[in-house]
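Following: one structure in structure tokens, then a few remarks.
A single protein chain has been removed from this complex, and every other one stays in its place.
Entry: chain A
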Amino acid sequence: MNATNPIATDATRTLEHNGSQDHHVLSGAEVLLRVLEDEGVEVVFGYPGGAVLPIYDALFKRDKIRHILVRHEQAAVHAAEAYARSTGKTGVVLVTSGPGATNAVTGLVDALMDSIPVVCFAGQVPVPLIGNDAFQEADTTGITRPATKHNYLVRRPADLAATVREAFLIARTGRPGPVLVDLPKNITAGEAPYTSGQAPLHRSYRPQVEPDRAAVRRAVEAMKQARRPLFYTGGGIINSGPQASDALRRLAGMTGFPVTSTLMGLGAFPTTDRQFLGMLGMHGTYEANLATHGCDVLIALGSRFDDRVTGRVDAFSPDSFKIHADIDPSQINKIIRVDVPVVGDVGRTIAMMIEEWNADDSRPEAEDLRHWWAQIDGWRGLDSLGFTQDTAPSAIIRPQHAVRRLYEMAMATGRDTFVSTEVGQHQMWAAQHFQFDKPNRWLTSGGLGTMGYGLPAAVGAQVANPDALVIDIAGEASTLMNIQELGTIAQYRLPVKIFILNNQYMGMVRQWQELLHGSRYSESYSSALPDFVKLAESFHAKGLRATNMGELDGVIAEMLAHEGAVLADICVAQGENCYPMIPSGAAHNQMILGPEQDGKPAEITGAGRMLV
């Protein structure tokens, strides 16, 4: 084909020739790839199979989009999520029908819960075979309906291009999320028109982006009268883009208000800033949780009052005037009744708050906030994340210390650093002890809590940021759930660093069993672990191990200095618990503190034990 031919010509020719074998006529697979190029897609994470062979054939011939071959479809979605989270672009996944699609479901729900823009293309059996229980057939749109923001089954070639374009629009706009497009093989193998500029398929889709100024004004009025204010920021700020983080920093600077963040929001505000109180919620800091409990104006920005944040709902921040800015109207008053809802893009909302804040000279005097800050500093004095590490070379490594050393030594390299995690204690220790001064650097499974997220996420982040330092802070149990991705890491020579805090337990399960189930460690011991050093070597990576304090810094230094992939097995204290902790069913002022803080356990009620 003449490269200078306007693309529209192809569509015209397709229609004119109506099924001829003219080389200008495009197959559905070729149309798909062209639309992906139009959407700016550079990377696809996928795994081939019968129903997507036409697409893989087109990929082979076209060679404009990079395909990363994962080892399991779940990992393809997690990698695409991390690609999206670390770049602000939309992640793209390509899987085959049946098991390919069902394997992707966990990743899709993960992206749904954490509002990550992902478009997943799944192969499907040809339209005439749908419903016949054909080989590798699954009701993919049926299965993924509650797992996606929206999904499609393309039944007519004429709908293909418009559907793919709309899938990207829906994935990245409004509250972002995963969108699945089910592609029957006859649609991708047969001819299809390459079209653009059509009317959207769904005129019903109109997310509200611009916040209501009157609502923002009411919010700012309350903020100006606040004496004990608190910003409670979430992942929505990361999703809104770097300009939202910048705006948050300005707003926090001009108001002097303290800031706490959810797990998903870490990095939107520098976690090293004096105004930052640490994460709130179940494993949040003492000062963040008591400030949440005691504040008089709570400003929720892009956060959704998740149960991990609120604890006991009827005791959540009981005396505060509540402002809630969220792009998704269904989050307003879902769990906590708020006084001023602001529906719209949170970055725009914060920018508008700054305008309204500056609109008149009235503002709380620094004097007015001084008492509040003094109270916060008093809580801070407890040092709720503090721990004592025995520094003798033979001493057992405490996991918190391992994360802190990893942070300090990673910062010393001066490299742009991205951290992914699996799910469990190590995830919370990473959130507590690793610091994030920029958005988009922290990749974790918050809402769904998917063990096995971190390793494929590191793949996605490293593909998106080839020169960056990408570390998966892992637990030995979680990481085994997607350990096959060491193959992907080897194939693409991704210099990912896997830092396993190995306590030979599903640590968080063990912790809950200790606290709630009489230390009956039912099935939470990690039996029959592999030799992680040899495992790394068998996947062509470097394997390292630290078993005591004398080895820790050397192993971290060697890991960071090595050019290729490294798996570091850090053998840590087995019985360590993650503190502070708000037990299920307890309020924010009923935290269990760690042994170093001399805490007394809050009473766990029968009702609390029922909660997860």
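Assume a contact is a pair of C-beta atoms (placed from the backbone, for glycine too) under 8 Å apart; a residue touches a chain by one contact, two chains touch by 3 or more; residues count from 1.
Going forward, contacts and distances are computed from a predicted model.
J.: For the chain omitted from this view, which of "Acetolactate synthase small subunit", "AzlC family protein", "Nitric oxide reductase" or "Phosphate ABC transporter ATP-binding protein, PhoT family" is its UniProt protein name?
T.: The chain we cannot see is, by its UniProt record, "Acetolactate synthase small subunit".
J.: Of the residues listed, A:H150, A:R249, A:K438 or A:H540, which one is in contact with the missing chain?
T.: From the options A:H150, A:R249, A:K438 or A:H540, the contact with the absent chain belongs to A:H150.
J.: In the full complex, which of A:R62, A:R249 or A:K334 touches the chain missing from this view?
T.: Only one listed residue reaches the unshown chain, and that is A:K334.
J.: Which of these, A:G142, A:G253, A:G386 or A:G575, touches the one chain of the complex that we don't see?
T.: A:G142
J.: For chain A, which residues lie in contact with the unshown chain of the complex?
T.: Answer for chain A: residues 141-142, 145-146, 149-150, 153, 155, 170, 202-205, 328-330, 332-334, 337 touch the chain left out.
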